[in-house]
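A single protein chain has been omitted from the complex, and every remaining protein chain is retained in its original position.
As written, the chains take the letters A, B and C, and residue 1 is the first residue of each chain.
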């Protein structure tokens, strides 16, 4: 393999730049040329591509976002779009790809490889940590710390006013951010998509807290919880507890996607970027590089896409014990 | 004056603890006894009061929230409530008060002094910076930095995806947080209650940006803007620009009230706490301690309540020039 | 087991409070009484002990340091000292101990158990991550992020002035903080006690960088490196490269021990604190609770003390590739 491309796709995540850097420097180290493709599959179709050198990735390891930009491409879902992308890659002599993104990204890459034989190795870049085949995804640790910083701030004001706070964190299909930030933030309860927490149980826990003279409480709600958004949960609670209870809602939103990546995410991104490019050079295709039990492993895209990543029972049990 | 009380009231603000510390240590330094009153006027009515020593305020200068807690008291708005409060103070031998809060707090203190002759000196504790008689209020600098941290994070993701972000910051009647965080965050536009920004002007600015190839834009909306909340503004814009524009909204909410206070707020809070207690000892009453042009000044409560605090024209002009 | 004690010992580490909280709440959850012992073995000898309840550990999960304080005790190294400690524990009815600390702490606990039969389960609390039997120790992730924050700041000024910076991080016997902060911070080179890096090699790497027009370089030195402190290394380099080179040295020092613990450390501390108390209740003794490959494991103190924890070859290799 003489020449490869690298791109980011889907929602951006802190650490993507550290991953791009590792791909580029890993390629340079192994004597392989590397091209940056802007805006994911859109740029591949448009030919928005440039040669990257070692210095192209200087001073980006600490930056949030992605210097290659990211986008979702409807056109790549069509055979015509993929044909254009293929023609561009052939013109440029690009023989393999590193894709930094999530399952949507990997699905596209798998189809593309089946159709045109261009191999792709993926690196898991998403704050949601919802990908089978790696213990953690790039951006997750930073997102948890960002959510935690907000929880710490809100605890200040919750304690000052004897308030109940419902805080909504990201995670449409996954409660990982909610559970980890909830444990770390000392939350009274965490509501996640994976486990049903009936409103009656929330009310019960709040009342138990009051009976032990807890004057303020924090409840973390993953955006994908079955009982609805944090606002909806709060509205349901409001009618069942003391109507004078001072209940507030905060939705953390897109702040969780940005910020300087944590040490953990930069190291993880570096390992996975290097692992992806070295896997590609070694002949891997349609696999995602991941870290499982501290070891670098390659998991077929079809497994990362198909298989669920259940949340740890231990962590869910811990939330209960620690809020005693 | 042999014995005084100190309390926090209204919305909490970072730096209130640093202010309490300065009041307590200032009183101790001058040989005056000091009592902490919990939950503002509610605690004064309930007699929820304790003797504070120098060590009572050890290791709190860096903490958000208020160790004395805060609350709004309907009962203090009644003559009966104030009578109870007065009786409690007399029983305890408390001859003067330091009140840390905003205009609601000061209004209560002024009425109370008129009725019962107990003097109060105020320290301006509110993140909104909407008090006449001081250049900055305790908590404002921290709130701006908290908002700015969120804007910085969102810029990462805005730039990665070519998005327009509307970010709502606190400030029901005042655009101070919006303007300062907007300038510091490099926002394209800031919408504040003090100045009417028609939707057509917002659209115009976005279009100008696009014509100069700006691919992402950030617009800060103070919660009290006439065009409505950030969500409402975004909805109005959406229909007037390219319908494919990727527009997102984030409401920062209560995170702005918490967090470790900045150096500026800790120093300001220390100066004002010390200024308040020394003013009280020197015979001041129904005045607020403030810093104007680096000098400590005392402004009558009736002025801080009555007079507006206009936003700087210079800053509003700067937003426009810097987003060129 | 009806009643246990918990203490922190040795150098403090961020997350110790989260660990204390998990021990206390875990004990309460299982119906076991728990006493806090202040200042480690010193307090055990002095009888400086108090009953802890669930609310004793409210609002500490986010705080650095240790509410139980820590100290090194020479007296506990004597038979007389341990006899006093034993008598105190018997008087209080304390039947088992959770010790949060490092190998010095565990050595004392092992000897104490051999002599008097009081079982101890340890939780690894040290920023150095030098304990066999756990992938990471409590405080390590926070210390790496603190070092990284400093490296990020120094890179700003290094880049602005075309300087070479030598930054000394903690790690007398272990290069873990150096390697992880070095990779995450994009350092050109990392010097650790585990691997000999001759001065000639450092000079070579600097010259290679200049030949590729790198104008500023950052070299991380673990305090226990064989070539000496960062200052000593810098002095040796100075005479071998261009004498006009602008070389600066910064020693990060004790800032690495403090600060609010990261999400990772709070969760790790919670798991290990709960694991330690549940192990103790289940009959474990003279073992350390650790997390290896995401699983809770108990390792005999004699192994954690005797066995080395080598640094990952993969990470050392990565430093080289990524600074290409």
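Heads up, the rule we're going with is that contacts are C-beta pairs under 8 Å (C-beta built on N, C-alpha and C of every residue); 3 or more make two chains touch, one makes a residue touch a chain.
None of the values given here were measured: they were computed from a predicted structure.
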Query = Among the chains included here, which ones are touched by the excluded chain in the whole complex?
reply = B, C
Query = Who touches the missing chain here, C:161, C:207 or C:238?
reply = C:161
Request  = Determine which one of B:120, B:134, B:250 or B:270 touches the chain that has been left out.
outcome  = B:270
Query = In the complete assembly, which of B:73, B:180 or B:299 touches the absent chain?
reply = B:180
Task = Please pick, from C:71, C:92, C:111 or C:199, the residue that touches the omitted chain in the full complex.
result = C:71
Inquiry  = Please output the residues of subunit B touching the missing chain, sorted low to high.
reply    = 18, 21-22, 25-26, 28-29, 54-55, 59, 61-62, 135, 141, 144-145, 148, 152, 155, 159, 180-181, 183-186, 212-213, 260, 262-264, 266-267, 270-271, 274, 293-294, 296, 314-315, 318, 321-324
Key: Where the missing chain touches subunit C, by residue   = 8, 12, 14, 63-66, 69-71, 146, 149-150, 152-157, 159-162, 165, 248, 250-259
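Everything that follows uses one rule, which is that only the chains that are shown with their structure count from here on.
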Query = Which of line, ring, star, complete and other names the graph you get from chains that touch?
reply = line
Request  = Report back the single chain whose CA centre is most distant from the CA centre of subunit B.
outcome  = C
Key: Whole-Å gap between the CA centroids of subunit A and subunit C   = 28
Task = Can you check how far apart subunit B and subunit C are, centre to centre, with Cα atoms defining each centre and the answer in Å?
result = 39
Inquiry  = Centroid from C-alpha atoms only, then distance subunit A to subunit B, rounded to Å. What do you get?
reply    = 35
Inquiry  = Could you pull out the residues of subunit B that touch at least 2 other chains?
reply    = none
